[in-house]
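Shown here: the complex without one of its protein chains, the others still in place.
Labels A and B are assigned to the chains in the order they are written; within every chain, residues are numbered from 1.
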Amino acid sequence: MSRPRDSVILTTSVNGLVPVLVLVAVVVTFRGHNAPGGGFAGGLIVAAAVILRYLADGPRAVDRLPVQPMTLVGAGLCLAVAVAVAPLFVGGQVLESYIWTLDVPAVGKVKVVSSAGFDLGVFLLVVGAVTGMLAAFVEADDAEAPDVVGSAILESGPADDRAPDGRVADGRLADGRSSADPTGGGPGSRR
Amino acid sequence: MSVTLAVLAGVLAAVGTALVLHRTLTRIVLGLGILGNAVNLLVLAAGTPPGTAPIIGRSGRFGDPVPPALVLTAIVIGFGTIAFLLAVAYRSWTIDGSDEVEDDIEDRRLAEADPHDADDPDLDADERSVP
Partner (left out) sequence: MTPWMALCIVVPLGGAAVSLALHGRLLAQRVIGVAAVATTVALALAVLVQVDHDGRISADLGGWPVPIGITLVADRLSALMLVIGTVMLFAVLVYALGQRAQDERSPWYVPVYLVLTAGVCQAFLAGDLFNLFVSFEVLLMSSYVLVTLEGNDRQIRAGITYVVINVIESTLLLLAVALVFAATGTLNLAELPRRLAELPAGVALGLNLLLLLAFGLKAAVFPLFSWLPDSYPAAPSPVTAVFAGLLTKVGVYAIIRTQTQLFPGELRTLLMVVAGLTMVVGVLGAIAQSDMKRILSFHIVSQIGYMVMGLAIGGVAAIAATIFFVLHQIPTKTSLFLVEGIVERETGTSSTTGGAAGMARRSGPLALLFLLPALSLAGIPPLSGFVGKVALVESGFARDAWVVTAVALGVSLLTLVSMVKIWSGVFWGDVPGRTAATDGTLGTDAAEGRDDRDGERPVAGVLRRHPLMSAVTGGVVALTLAIALLAGPVYRYCERAARQLAVPAGQVGGPAAGEARGENP
């Protein structure tokens, strides 16, 4: 699981696919206001792109992530909560949504909805949570690698993917477990 | 209410229940996923017939938004829970290499202990050495 796949086809197609997926995710996120889509679906698409990268490049893809996944979760939740609370300061109610119509030169009328910020928060949260889970699993897998290298290779060769009694230091998987939680918090904040 | 959906939900619920009753954690996780899907289908089937999205300002026959909302929420929650359970299963496997759900250890110990010896000082001494 931790070894990169040396598949030229996969690597090449992923290189082309990832930008497209991110673009699709952005479209899906913003059309979610009154059509199928939204932050959750968009976030999952980006997360799928990250997972594709991982499948093609192996753990390097996770190590190279530009942002810490948990920072992303925090930022997303912050944004969502901020958008939920903001109307209180202008005399509205929690989670109230406002629509502004702007006249942008050369583009025409653009509708800006304040709840798009909420969707963006959910988007960030989902991307962070899913990549966080992936990172935690990869890390747990890596932590096991010494066992595999140390014992299993000598005995039965590299074909053995995992040592069945491979032990991981205590608390190692804390990341994996906890990263599942913001996803649980997600639906609560979505509503 | 669509008969196909209802029957499908029933079959999935049966499969899910059978899987949950296993002792292997991975099967339980799979079973919970399938059980969740069975309920999700049932929720959809329990809703009113399909229609257009109920957005204020539009006309036409509206679908009822509540069942899909329930299902979406349940799917998201199920996604998180299954991910968590898989992490726990993985952790359990890294700890003792098994995938089995164990009994309550303390309970089993109590059940095996002779009740008449509960206040026996010898037993106390034994137990003192255990921790």
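The definition used in the following text is that contacts are C-beta pairs under 8 Å (C-beta built on N, C-alpha and C of every residue); 3 or more make two chains touch, one makes a residue touch a chain.
The model shown is predicted, which means the values in this text are computed figures rather than measured ones.
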| item | value |
| --- | --- |
| Partner chains on view for the chain not depicted | A, B |
| Contacts of chain A with the absent chain, listed as residue ranges | 68, 70-71, 73-78, 80-82, 84-85, 88, 92-97, 170-174, 177-178, 180-185, 187-189, 191 |
| Sites on chain B contacted by the missing partner chain, in the whole complex | 20, 25, 28, 32, 35-36, 39-40, 42-43, 46-47, 66-67, 69-70, 73-74, 77, 80-81, 84-85, 88-89, 91-92, 95-96, 101-102, 104-107, 110, 118, 123-125, 127-128, 131 |
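Everything that follows uses one rule, which is that only the chains that are shown with their structure count from here on.
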| item | value |
| --- | --- |
| Chain B residues within the chain A interface of the complex | 53, 55, 73, 76-77, 79-81, 83-84, 87-88, 90-91, 94-95, 97 |
| Residue ranges of chain A in contact with chain B within the complex | 34-35, 40, 133, 136-137, 140, 144, 164-168, 173, 176-177, 180-181, 183-184, 186-187, 190-191 |
